[in-house]
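For this view, one protein chain was removed and the others were kept in their places.
And then chain A:
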Amino acid sequence: MNIALIALVPALPALGAAATLATGRRAPGWTKPLAVLPVLTAAVLALVVAVQLGTGRTLDAATRLTPTGGPDISLAVHLDGYTSLISVLVGLVACCVQIYSTAYLKTDPRYPSYAALVSLFTAAMLLVVYSGDLVVLLVGWEVMGICSYFLIGHHWETADARSASLKAFLVTKLGDVPFLFGIFVLAADAHSFRITQVLGAAGHGQLHHPTLAALLLLAGVAGKSAQFPLHTWLPDAMAGPTPVSALIHAATMVAAGIYLVARLLPVFLLSGAALVVLAVIAAVTMIGSALAALAQDDIKRVLAYSTVGQLGYMAGALASGDRQAAVFHLVSHGAFKALLFLSAGVLIHAAHTNSLTAMSGLPGLRARVPDARWTLGIGLVALVGLPPFAGFFSKEAVLTAAEKAAAGAALTNGVGPASAVPTAAGWIVLLAGSLTALLTAVYATRLWLLAFPAKAIARRGGTAPEPGAPYSPELDEADPGQAEPAAMRWPLWVLAVPAIGFGVAGLNPDWLPALLDGGSLRPSANTWVIGTGLAVAGVLVCWATWRTVSTRSGAAADPGRALLGRLFGPARQGFGLDRLYSLLFVRPALGAAALVRFLDREVVEGYVQGSGGAARLLGWLVRRSQSGNAQTYLSALLAASVLIAVFVAVGA
C-alpha cells in the first residue's frame, strides 16, 4: 500500500485548516469549500485505506522523526481493523459536522476560525488513530484537546463558555500529565516509543512496572474520555456550538481514550489491579452519570451525562478484557449519540430554550419539528437498548463480556490469557451495567416525556426554565421563526440508519468481528433477558411515575424529582464534585500562589535587601573607625601592640 496515501489522511485536514485560516478574511467565499473538501477527501481516503488493508491484516511503517539522545521518536503508522473502523467513523463524523455547520453557523462572522479548528481537530484525531508512536500519538491527543478548548470557547462573549473552555482544558491536562509519565514508564522498559515495540515488550514480559504504567495511562484516559473523577468538564462543555457537542464531545474525541486502551490492552492485561481500578471507575461513572442525567433540566446536559455513562460501558468492556465489545459500542454510540445531539439541536432551535421544563409547556413543539421528533425517538430507543436497534447489540456485547469475565472466562480473543482478567472486574461491570441499563431507560423516557408531553398536559404547563438548575445555553445562531434548512435535517436521517441497523454487523462472525479480533459479538441469552427486561422495566417505571405525578399536579411534572427523592438536588448539581475539586485543587493552588507572592516579596526580596544592608553596615563600621580622634587611634594602637607582644611571647 502506498504510504503517501496513508499520510494524506491526517495531513489533508491539517492543510485545509491552515488554508481556511489564511483565506478566511480575505476570501470568505472560499471558506466553505476549504472546510468541507479536505475533510471529505480525507474521509474517502480513510475508506480507501481501510478497504485496501482488508480484514485480518496489519501494516506497520515508520520513519525517524527525530533523535532524542535516547529512544528515537518516529513518524510511524500501525494499521489494523481497529484503525480502519475508527478512522472511517472519524472521517464520516467530521464530514457531517462540517456540512451541518455550514447551515448552523451560516451567519456567524467567526465561521472561518471555527471551520479551521474543526478541520485541525479532525487531523489530530486521525493522527491519534493512525500513529504507531506514543509521542506522536500524544501530539494528536493534546492538539485535539486544544481544538476542543477553542471550540468550547467559541462564544467567548458568555461567561459560561469562558469558564467551560478553561475547565475542559485544565481537567483533561490534569490527566495528561500522568499520561505522559505513563508513556515514559513504557518507553523506558521497551527502549522505544513505538507501540509495536511496547506491545512486544509486554508480550515478552519485559515491562517491569505494568501496573504503574497502566494506572498512569488511565489518568489520561479518564480525562479524555470523561470518566470519573475527571468527567466534570464534559457537561459544562455543552456551552460550545451544538455540532461540536454532537460530534466532537460525543462521537469522536471522547472515544480516543477508549481507543487508546483498546490499542494497549496487552499492557493492561498484565495488571489485574489496573483492570479492577478501570472497572470501578467505569461502574462509578455509569451509575453516577445516569443519576445525574435523570435530574438535569438542560436537554444538552442530559445527553452529556448520558455520553459519560455510555463511555463508562466501553471502559467496562475493556476492564472485562474484551476490546471488541468496547469498540463495537463506541461506533454504535457514536452514531446514535450524534443523532440525539443533532436532533436536540433542532429542538433547541425551534423551542428557543435548552430547558426541558420550558419545552414541556410548548404544545406546538411536536408539530414544529416532525423530523427531529422521529429521529430523537429513534436515538432514544437505541440509547435504551431495545432490540433490534444498534444500541441493543452493542450494549449486550458489553454485558456479555462482563458476564464471561465474571465467570472467569473473559473474552480476550487471543489478546491475552482469559485468566488475566480478575473475576471481580467482571462482576463490578456486570452489576453496574445492569443497574445502568435500568437507569438509562428511565432518563431516556423522562427526556421524551418532558420534551413531547401529551397535548392535554402540555397546555397546562409553564414555560419558564427551572431556577437554580445548571444550564449551558448557547447563543442562538439561527432565526427560530424559520424551519430548519435542509442541511440541518437530512444528516439526521443519514445518522438514523446506523442508529437503527448497525448492530446487525456484530451478528455474523464474518462481518464486524472479522475486522477486529475475530471473537463473537453475539449477546448471550442471560444478558439478553436481563438487559432487555431491565430496560423495559425502566421505561414502564418512568412512564407510570410521570402519569401519577402529572395527574396529581395537573400539569407536566418531572418524574425525575419523584423518582430520585432526596438525591434529586445533589444529582442535579453533579453530586457537588465541582465543589470538591475547588476544595482539593483550585483553592490549594491559589493559596500556594498567594504564598509564593508573599515569599517573593518578603523572603527572596529580603535577602537582596539584606545584602544591601550588610554592605551599608560594613560601610558604617569603617566610617566609624575614621573618627579623626587622636586618642582613639592611639589607644587602639597601644592595645594592638600589647596583643601582638603577648602573641609573640606565647608563640615563642
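As a convention for this text, a contact is a pair of C-beta atoms (placed from the backbone, for glycine too) under 8 Å apart; a residue touches a chain by one contact, two chains touch by 3 or more; residues count from 1.
Methods note: contacts and distances are computed from a predicted model.
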Name of the absent chain as recorded in UniProt (options "Fe-S-binding domain-containing protein", "Phosphate transport system permease protein", "NADH-quinone oxidoreductase subunit M" or "TonB-dependent receptor") = "NADH-quinone oxidoreductase subunit M"
Chain not shown: contacting residue from A:P67, A:G205, A:G565 or A:G628 | A:P67
Which of A:K106, A:R162, A:H209 or A:R368 touches the chain that is not shown?
-> A:R162
Only one of A:V49, A:L105 or A:V143 touches the unshown chain, namely A:V143
Residue of A:A76, A:V135 or A:L430 in touch with the missing chain, whole complex considered | A:V135
Residue positions on chain A contacting the omitted chain are 64-70, 73, 113, 135, 138-139, 141-143, 146, 149, 153, 156-159, 162-163, 165-166, 169-170, 173-174, 177-178, 180-181, 184, 187-188, 589-590, 592-597, 600, 604-605, 608
